[in-house]
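Supplied in structure tokens, the structure appears directly below.
Every protein chain of the complex appears in place save one, which is left out.
Let's look at subunit A:
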Amino acid sequence: MVNKVYNNRAWLLVLPMLALVAFSAIIPLMTVVNYSVQDVFDANTRFFTGIEWFERTLNDAGLQAALLRQFAFSFTVLAIQVPLGIGIALLMPKRGWQASAVLILITLPLLIPWNVVGSIWQIFTRGDIGLMGVGLRELGYGYNITRNPVDAWATIVLMDVWHWTPLIALLCYSGLRSIPEAYYQAARIDRASKWAVFRYIQLPKLTNVLVIGVLLRFMHSFMIYAEPFVLTGGGPGSSTTFLSQSLATMAIGQQDLGPSAAFSLIYFLIILLVCWVFYTAIMNMQKDKAERGGV
């Protein structure tokens, strides 16, 4: 890292960005805050309600269930994607046309619009026309994502693993590429085991990119909307209805401005809180390590 100079003229460089982001972020967020403390009947009639909407949202059993499902989903996909992504990165060829080909193939799922990802998996898993759906039925398993919550849940997790593991794999792959060959030579001379090479050479180099990967993955999995919406529509029942979908139903479908605004703010705060705790924890861990003298 470079030593930074103190200079307030730097604000001039930041201003254009600030104007744009403020337009897209602060004005709408203030609107949400505004709605969350009022009961809006029409353009002229509105009442101040204080924290009533917040209380109601926090006590809503349906939303609490959606929140639990959301946490369960986010942690499940992270627990699968992070180790799998690291594993794939270790397996990827390092140079030559094979490396390019694997890179391009692996990146593909990341660039497919999210609703199309839903459609792809809908087509893939349908019991009548889908390869996976028909295949599992041929094998004698009564696979049905519109009836069986376990099937629906497993399919959504599988879809998310398919969709997002490449991000972790690519981040780790480029982290691995930055390790000088001399490190590996030194390890070979020491006759270090594969595990030791991974634990003491590769993993420390991956920490930075993994922090980014985990943060991005947590945020996006917590906001997941289009894929389950297209694939299962939140069903069967509400077994795959996650927070974004509950919110969209509330705000657009039922036009409950007050409660949905309160819900929005709580939703936003939860993501902020989790990211902040994770980030601070990692940074403290690294600082501790640096103080103990090891890297």
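Remarks
Methods note: a residue touches a chain if its C-beta (ideal position, glycine included) is under 8 Å from a C-beta of that chain, and two chains touch if they have at least 3 such contacts; residues count from 1.
Please note the rule applied: contacts and distances are computed from a predicted model.
For the chain of the complex excluded from view, the name given in UniProt is "Carbohydrate ABC transporter membrane protein 2, CUT1 family" [choices: "Xanthine dehydrogenase molybdopterin binding subunit", "Carbohydrate ABC transporter membrane protein 2, CUT1 family", "Sulfur reduction protein DsrJ" or "DMSO reductase anchor subunit"].
Annotation: of A:99, A:136 or A:282, A:99 touches the absent chain (contact as defined above). Mapped onto subunit A, the interface with the missing chain covers residues 1-11, 13-14, 16-18, 20-21, 23-25, 27-29, 31-32, 35, 87-88, 90-93, 99-100, 102-116, 119-121, 123-124, 128-132, 134, 162, 166, 170-171, 173-175, 177-178, 185, 188-189, 191, 205, 208-209, 212, 219, 222-223, 225-226, 243-245, 247-248, 251-252, 257, 260, 264-265, 267-268, 271-272, 275.
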